[in-house]
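A single structure is presented below for examination.
With one protein chain withheld, the remaining protein chains of the complex are depicted in position.
Up next is subunit A:
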Amino acid sequence: MGHYVIRRLLQMIPVFFGTTLLIFLMVNVMGDPIAGLCGEKQCDPATVAQLRKEFGLDKPTWQQYVTYMGNLFTGDFGTAFNGQPVTELMSTAFPVTFRLTLVAIVFEIVIGIALGVVTGLRRGRPVDTGVLLLTLVVISIPTFVIGLLLQLLLGVKWGVIKPAVSPEAPVDELIVPGLVLASVSLAYVTRLTRTSIAENRRADYVRTAIAKGLPRRRVTTRHLLRNSLIPVVTFIGTDVGFLMGGAIVTERIFNIHGVGYQLYQGILRQNTQTVVGFVTVLVLIFLLANLVVDLLYAVLDPRIRYV
């Protein structure tokens, strides 16, 4: 197990360098960021030269990348154009998005798996068909439509929630945005669980368990569910990174100042430091989430052993 983890961690190094280099090049290709800093006016050349020097933009791209990576290992993510260190932006943005993602994941796990189990056990019944139809509807409607609709109905018409989340973004205000963010994945989790459960129901070990006279509840949770969860866990694990990066639409609708907001601003203002910094952290989260998923397999299925 230890060897496996070390090997996986070592594999992360080339992926890490590759992705950061790609992002770095992509942002640089977009052109000169300083040009947009003076509004509709032309920045005066002397100030431009000075700013370029300050942000290290006067050097060739490869040198910028090397310097950037060097700084990264000392914990210095550079400075955003408004003079704020990127680490400071991260310390405000990541907790908010982390909370939002957590709410979304909890929804996925609780509602998604519960619906999946119910429909999987009652395949072909009205409940199953109903939920299947519902998931189809959710998958086919774009997230921003669901978001704006819920915001309008719950926020403006019925006054149940506030249309915009406050700066502190407490968990209770994130419930509706979290549900919106989770909606599509939730539908997938339901469908995945349903198929998996329905298949394993006919497996030998389930029949054996029932034949042994185990209580129905124990058969479902201990034997059936546990084995059926492997594809679902894989999906949810990869979804963590996906949700954090993809929260941009939901965050915009509900005015949540998280990772999506900072990335959007960074791209609009072509702020290399912000974009590369945030994406680097997102890549790390993505890789770690995948590692955790792989390790969870062993917990779920004792037959899977890593050497």
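Methods note: a residue touches a chain if its C-beta (ideal position, glycine included) is under 8 Å from a C-beta of that chain, and two chains touch if they have at least 3 such contacts; residues count from 1.
The rule we apply is simple: contacts and distances are computed from a predicted model.
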Q | UniProt protein name of the chain not shown, from "Lactate utilization protein", "Probable alginate O-acetylase AlgI", "Oxalate oxidoreductase subunit alpha" or "ABC transporter substrate-binding protein" | A | "ABC transporter substrate-binding protein"
(Q) From the list A:41, A:212 or A:303, pick the residue that touches the absent chain. (A) A:41
Q: Please pick, from A:66, A:152, A:175 or A:304, the residue that touches the omitted chain in the full complex.
A: A:152
**Q.** Sole residue of A:12, A:26, A:72 or A:102 that reaches the chain not shown, by the stated touch rule
**A.** A:102
Q: Would you mind spotting which of A:104, A:232, A:253 or A:289 touches the chain that isn't drawn?
A: A:253
Q. Who touches the missing chain here, A:22, A:66, A:175 or A:299?
A. A:299
Q) Going by the touch rule given at the top, which residues of subunit A touch the chain that is not shown? A) 30-33, 35-47, 49-51, 54, 81-84, 88-89, 92, 95, 98-99, 102, 151-152, 155-156, 159, 162-164, 166-171, 251-255, 257, 261-262, 264-265, 267-270, 299
